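Every protein chain except one is present and positioned as in the full complex.
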Amino acid sequence: MIQLVLEQALNGLQFGLMLFLLAAGLTLVFGIMDCINLAHGSLYMVGAYFVAAAAQAADSFWIGLGAGVAGAAVLGLLLELSLFRQLYKRDHLSQVLATFALILIANEAVRWIWGPAALMLNPPEALSGPVEIGGFFYPAYRLVIIAFGLAVAGLLYLLVAKSRVGMWVRAGASNREMTEALGINVQGLFTAVFVFGAALCALAGGLLGPLLAVQVGMGESVLILAFVVIIIGGIGSIRGALVGSLIVGTVDTLGRALLPTLLRALLPADAAATLGPALASILIYLLMAGILFFKPQGLFPARA
Amino acid sequence: MAFYRPATYQKPVVLALLLALLALPPALTAFGQEFYIGFATRVLIFALAASSLNLVLGFGGMFSLGHAAFFGAGAYAAAICMSSGIADALLAFPLAMAAAGLLALVVGAISLRTRGVYFIMITLAFAQMAYYLFVSARSWGGDDGLPLASRMMLGGFSLTSDSALFYATLGCLALVMVFFGRLADARFGRVIQAIRENETRMEALGYPVFRYRLICFALGGALAGLAGALLANLTGLASPNLLQWTQSGTLLVMVIIGGVGYLYGGVVGAVILLMLEESLVGVTEHWHIALGLLLLGVVLFAPKGVAALFGKRHD
Partner (left out) sequence: MTEALLDVRNLSRRFAAVDALQAVNFSVEAGEVHALIGPNGAGKTTFIHHVSGALQPDSGSVHFAGRDVTKLSMHQRVAVGMARSYQITNVFLGLSALDNVALAVQGRQDAGSSFRFWRPARSETAMFEEARSYLEQTGLAQRIDTIAGNLAHGEQRALELAMALATKPKMLLLDEPMAGTGPEESARMVELIEHLARHVTILLVEHDMAAVFRLADRISVLVNGRLICTGTPDDVRADPEVRRAYLGDHL
């Protein structure tokens, strides 16, 4: 039992860190430009396809990952310059309509190019086996994902909390007009944030590729999870995104793994069998509702 | 933006269209195109669903991206009524509306504490929660959805024939549109439109803004539930796919294309989008790309078509 909990906690940590990669870019886009981007999940999907395709072509996971991330960054740059730059000034309605259109286009384009079947992405040979930690076996690849996630989270923290660019980003998130008035090039800053966010999407997509199927529509469900993360954490806050990601990741994973067992111990078998999966699948939404009820601005509101 | 006022030509146009729709089923049958009666019913159902969203979004100014949850809840409520022996739409439809409206009341009570981007994301998240709830409810068919054994009765009339269901749907839509027309001019309609323009001012005039918003939100949810119940009858299935967030997006696109805050915006948008879909599908299997590009074109090159219709929003 302890082992199961530990293993699931690690899985939750890993899932949470990947969510963070998605939510970090998204929360800044929302926070600084007050722009709602539904197509963030599409960047994640397209990024995963880029990684899978490049890995197949180069016959190397790592080369594929690098190339895919670079490709997604370029795509993000093009999107920002051609479309998003015009969307910032517009109302939320236009933003939702435009990015919804992007999702339609992205899903169909991917289906057109790579076909409707899921792509396989194999983890690097050396990491495909399990390793023993503290008395139980855990997939080495998942540990690498955790390491990656922690490294990126640390890097982001240093970047946002300590660097000058990070200071501008935080300033932009809490008061964009003032930041602009102080002579900071918010436009250029935002292009950079958007491209960085796109690259993080592809990184998450590529890293998760070997664990999940790389397929059309993979972006949407994860997008909504990223939304939940941002709502919980507070729009525009990197710290909030990190805390929210870890909460959502662990609660969701542990809930799915342990809740049915727990309910079986408390309730009659058939009631537990119906209630367990249903409750587990909506646990994070209930959590979100609860947090909202007490803190409508999320745990770490960026705006005063 | 002023209170909604119908254009002078609206009444004759609507009456003419109503007459044409009344004649549609016999006309289609005469030409051997009965298949299209079902399609026309679908268009009317989505017109109703989109109009219910227009009430929330266009009149109430609440940017909900989770409206499909209420649409789907209505469909499930109808299917559940059917499987528990309530086969009369006169009872089942009001129950479906009550169920969807109640769900909207709960979702609204939490979501309406927030504003702007938050509200958009939260309604979306709650809709997704409802989706997962139905997917994991095994007794309601889980992934496969809950089928209806047959179509319902409406009082003494059976809705089994496509024409009967078409007329029932047309009747529902007509009633709802008449209601909307009255609502826009009634006290409640004036209040929610004014709240859309400036909620602080309304608060300062003594209006409990939250309560008005919530009732408007729940009313929109209940009417979406009616559309869902009709759709379940048409397709014979309450499917979890109805609650998917892309469905919310589709309804939103309909309202935006048709004209946010215009009485017939939802109807016009549903007709345009579904007709477009029907004709694009014939041309290419990748019609989603064409549709997406079209929507992008609307946003980028016809910004008036989107933003101006909605009026200036305050921050």
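As written, the chains take the letters A and B, and residue 1 is the first residue of each chain.
The working rule: a contact is a pair of C-beta atoms (placed from the backbone, for glycine too) under 8 Å apart; a residue touches a chain by one contact, two chains touch by 3 or more.
Because the structure is predicted, anything quoted here is derived from the model rather than measured.
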| item | value |
| --- | --- |
| Visible chains in contact with the missing one | B |
| Options B:Ala75, B:Val191, B:Leu223 or B:Leu291, residue touching the unrepresented chain | B:Val191 |
| Hidden partner interface residues of subunit B, rising order | 1-3, 179, 182-183, 185-191, 194, 197-198, 200-209, 212, 215, 311 |
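Please note the rule applied: only the chains that are shown with their structure count from here on.
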| item | value |
| --- | --- |
| Centre-of-Cα separation between subunit B and subunit A, whole angstrom | 31 |
| Contact footprint of subunit B on subunit A as seen in their complex | 30, 34, 36, 38, 83, 86-87, 90-94, 96-98, 100-105, 107-109, 111-112, 220-221, 224, 227-228, 230-231, 235, 273-274, 277-278, 280-282, 285-286, 288-289, 292-293, 296-297 |
| Subunit A-facing residues of subunit B, complex | 63, 65, 110, 113-114, 116-118, 120-122, 124-126, 128-129, 132-133, 135-139, 245-246, 249, 252-253, 256, 260, 286, 288-289, 291-296, 298-300, 303, 306-307, 310, 313 |
